[in-house]
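Working notes for the structure below.
A protein chain is absent from this complex, but the other protein chains hold their places.
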Amino acid sequence: MEIRISGVTKQFYPDIVALRDVYLTIPQGDFVYLVGPTGSGKTTLMRLITRELVPTKGQITVGDCNLRSLGAIDLAYYRRDIGVVFQDFRLIEGLTVYENISFVQEAIGMPKNLVRERTGEILDRLGLWRRRHLYPEQLSGGEQQRVAIARAMVNCPGILLADEPTGNLDLATAEDIMSILLSINASGTTVLVATHNQYIVDEFRQRVVGIRRGRVVRDERKGRYEADGDL
Amino acid sequence: MEIRISGVTKQFYPDIVALRDVYLTIPQGDFVYLVGPTGSGKTTLMRLITRELVPTKGQITVGDCNLRSLGAIDLAYYRRDIGVVFQDFRLIEGLTVYENISFVQEAIGMPKNLVRERTGEILDRLGLWRRRHLYPEQLSGGEQQRVAIARAMVNCPGILLADEPTGNLDLATAEDIMSILLSINASGTTVLVATHNQYIVDEFRQRVVGIRRGRVVRDERKGRYEADGDL
Amino acid sequence: MSGTKGKAGTRRMAIFRYILRDTWRLLARNLGLSVLTFVTAVAVFYLVGASVLFVMNTRAMIAGVESNLFVQAYVKDGEESMRTVAGKMQAMECVASVETITPQQALESLKARLGSQADAVTLLGDNPLPASVQVQVKKAEFATVVARELIAMPEVDDVVYSGELADRLGKISSFVSRLSMVILVICIAAASLVLFNTIRISVYARKDEIETMLLVGATPAFVAFPFVLQGVTLGVLGALFASGILYFSYGYAINALIHSLPFLTLIKDRELVLRLGIVLVGGGVTIGWICSWLAVSKFIRAATRPQ
Partner (left out) sequence: MSGTKGKAGTRRMAIFRYILRDTWRLLARNLGLSVLTFVTAVAVFYLVGASVLFVMNTRAMIAGVESNLFVQAYVKDGEESMRTVAGKMQAMECVASVETITPQQALESLKARLGSQADAVTLLGDNPLPASVQVQVKKAEFATVVARELIAMPEVDDVVYSGELADRLGKISSFVSRLSMVILVICIAAASLVLFNTIRISVYARKDEIETMLLVGATPAFVAFPFVLQGVTLGVLGALFASGILYFSYGYAINALIHSLPFLTLIKDRELVLRLGIVLVGGGVTIGWICSWLAVSKFIRAATRPQ
């Protein structure tokens, strides 16, 4: 499924334009870093792709699907094929770590034994197995972030959006996460990572899309981070 | 006010020991980086200092004040002298950016004109003035983080605890924030920064306290980050 | 996307199980909220049930008083025509019972009425009092009809009945039935309102959860069902408990009443409360369902409407 963003502008108030005339095509299987100073519009772009927001102008299609015209049920089915690591995690407070990860599988009707198997596997892979019975508020920031990553990955989505997925992780753990993301990407999933982490971007070189003040200012294959941060 | 942590152990369940026999003294006016892999106990240490938690064993004194024996009102007065940047920001959803920052001043009974002046000044300094009428959920991650920093600083506290204050900021903005923290420190405030940001630690060299699995493993003046991240 | 795409049935079963478990979680994990909603539901259903019982007993009481209303017809020629009139009355639809009073009985009763002055009556010599027929009507409003009927009969000389009393009773009775309806409607409206608000506020406290679930691909139905079932469960439990309390407190109250006011016509049969309980539980299901559905679907709509 190709993500095709054409001429998208997103305006919140007359004076806040989060994205301005953005054209971007992300083919199936791409790995893209979205970089840019804080407030430049990275999260807004991701929220447009999940149809949390609709563009003020322009149009987004994912595969054959024009996002503007999705009904509530179609939207749910569309979102099942997109895994999102939210910048603020959005874990469900009333659910344990285990339940937070299993319920997205349950919501699509996966049978119990498969859910158990998959959840256990992914918790193990992210070093969270011993924390599975804790509630989000009992976790450290980095642990919460990994739960969010686990939840986004567990359904093997066609597209994975990760918004600042290493902001609360030490370098070693961040590198682990990155190699997991790369292996997911290798299996055909499109991965879009918004990040401020220069190390990561420079170490695992991939396509880099730079945004500044809502505009795409560069788009390089095997790019570098470039801390050109005049706001 | 000197922070004196002696023999502190914090245990959550029989099997989760977040801190283990920690001794640490932070004199008034110090600037300390708290580094360590995710889940090592940095946030727990800070929550002990704000008396959100009490130690399972051991004792913490700040100035002349033994934290274990604080009543509800004394606790409020104690906390007024501590500014905290929470890892998850904890902005109040129902308040705008401006109100989130002014209310901590109002809570201590500061007169209106002074509140207005100070709030305006700090919003300006952190580049948030144009966002002052927005609610937290309308801000980007980095903007929320800066609001949290502004709120922690605005009462000119004697101690400033910043938990991962640059996790959602690009490098340039992070450097700005660091120089603000350093200037606050220069005016006599004790600053304690928990961080995973190697750049920051290595560029603005200060005392570094390393924690791993709940134990203090190193404590160096002008230390470096050292990504020694075996969990 | 993987899983058992072929077996839609198994999948639906699985989803159903998850929904049930989630309902349980909603109830159990936020025990505080659940208990508050439940207690509110009990209070509200108790009020409704109590007002229903009150209304029914008031009606029974009025009916009891009405059945004490008589129309008396004095007949012209002795006991013969007295029996004719009585027979005709007995055939009427709106008549409950008919009693005949011979002149002898009438004299006795007059003597009794005069008390110690009864001697005066003996001065009357031969008994001048006529025979009469006493008719008990089924409802107060029929008294006038019966009286008209009687006066039209050739055998009847004069008709005595308390037209004013019949009139009043009729009016009071019809007013009580209207008032009772109003009371019931107000109670039920207040009950629904309170339950709706309570459920809605408790859904409001979980706004974020609803939003997040929808964001990660749960269908609106999957998100809504546990809330709806939770609402239904609380409604039903509230109604059941209220019925139980009602059953015992009604038994207690009615015993006390019968003891101190034996002359009132009350509904002594506690089975009534059981039947009322069934209605309340039905109401609990309906209100719980509708209220939680309205509440949750509002938040779902807000969350899926893109900005």
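Labels A, B and C are assigned to the chains in the order they are written; within every chain, residues are numbered from 1.
Here is the rule we go by: contacts are C-beta pairs under 8 Å (C-beta built on N, C-alpha and C of every residue); 3 or more make two chains touch, one makes a residue touch a chain.
Because the structure is a prediction, the values reported are computed rather than measured.
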Chains shown that the absent chain touches, full complex: B, C
Contacting the left-out chain in the complete assembly, out of C:T10, C:S97, C:N197 or C:N255: C:N197
Candidates C:M13, C:V185 or C:A205 - the one touching the absent chain: C:A205
Residue among C:R148, C:K171, C:K268 or C:R301 touching the omitted chain: C:K171
Missing-partner contacts on chain C, residue numbers: 32-33, 36-37, 39-40, 43-44, 46-47, 50, 74, 115-117, 119-120, 123-125, 128-130, 157-158, 160, 168, 171-172, 175, 186-187, 189-190, 193-194, 197-198, 200-202, 204-205, 257, 260-261, 263-264
Interface residues of chain B (partner: the chain not displayed): 50-54, 72-73, 75-82, 84, 86, 90-95, 103-112, 114, 151, 155-158
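Methods note: only the chains that are shown with their structure count from here on.
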Smallest count of steps, each to a touching chain, taking chain A to chain B: 1
Identifier of the chain whose CA centre is least distant from the whole-structure CA centre: A
Chain whose average C-alpha position is farthest from chain A's own: C
Cα-centroid distance, chain B relative to chain C, in whole angstrom: 64
Between chain A and chain C, centroid-to-centroid distance (C-alpha), Å: 60
